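Following this message is one structure expressed as structure tokens.
Only one protein chain is missing; all other protein chains are in place.
And now, chain A:
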Amino acid sequence: MLVFAASDKGGTGRSVTSANLAYQRALTGDHVAYVDFDFGSPTAAAVFDVPGAMRGTEERGLHSYLEGETAEPVRIDVWRQTEHPLLRARPNQSGRLVLLPGDAGGGEFATGEEALERCVDLLLKLNTEFDVTFVDLSAGRSYAVDMVLAATAHPRMSNVPFRWLVFHRWTRQHVIAASGLVHGDHGIIGGGVLSGHDEDTLRAAVRFVRAAVPDPESAVWSQGSTAQATWMQARDEALRRLAAEHRIGDSVVLGIVPLEPILQWHEQLITEEDVLSTQIANKETLDALEEIARRLTDDTHWGRL
């Protein structure tokens, strides 16, 4: 299965969350690929702690591949190449976790017919090798988004299952923006239909992930005053109504990742050790990531509503 990670705005938590989802899937035994199509800022490598490709690889990255300069894009075996001490000892029974980095300083580029064919070649190849392939897309209605919409509508891809995750933060602006990215005039659905997708089918394959959401109930906020708590509850309620009005309400939410202090400091994978041994991360965060990773392939959470 292919999973496209999109967001309207930058800095929503798209890369960090989807990298964590990839990690969680690999832990359960799936072979997982993580494709960095975030052409503007290829930083996924930093989250996996693979040093050589911190800001994209020097050569033979995904841009070079799509532009036909290299036949096979570089692959980084995360378990083997990460500098993260816990990840290096590949967890027992885990599947492969492979990162395909972008090129350093690649930037966005115009897609042509041949780049599209090459994109299809790549996605098909990954689909034969990996159980789940995550594709991190640049923010907004980017070239990367257009390219994968066209690729997934390509006749050669008609038997390849795919799903979309749209990430957004839990504020008024972000809710409206995320809805616009999907449902707006020039949104993913509209653009997908122009590329040849069936509207209902495409819509059924899109779910939302609310990232970095402060939970008013959480211990983190319990120090605050009653007035603060009441205010937060009211905002939360209002946001949920707003989301529902914008067709991104609870029924199409795959999961909610709580605001996690360590992620505000450092883009990283959250391991069980972070929660159990050193206790620097919150259990709720890990639980949420595990649950979203599980729901990715649980059909009861997908489909038409």
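Please note the rule applied: a contact is a pair of C-beta atoms (placed from the backbone, for glycine too) under 8 Å apart; a residue touches a chain by one contact, two chains touch by 3 or more; residues count from 1.
We take it that contacts and distances are computed from a predicted model.
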From "Glycosyltransferase 2-like domain-containing protein", "Cbb3-type cytochrome c oxidase subunit I", "Carbohydrate ABC transporter ATP-binding protein (CUT1 family)" or "SCO2521 family protein", the UniProt protein name for the chain not displayed is "SCO2521 family protein"
Contact with the hidden chain, among A:Ala139, A:Met157 or A:Leu289, goes to A:Met157
Touch with the missing chain holds, among A:Asn127, A:Thr152, A:Ser179 or A:Gln268, for A:Asn127
Residues on chain A facing the left-out chain by the touch rule are 29, 31, 59, 71-72, 77, 93, 95, 117, 121, 124-125, 127-131, 155-160
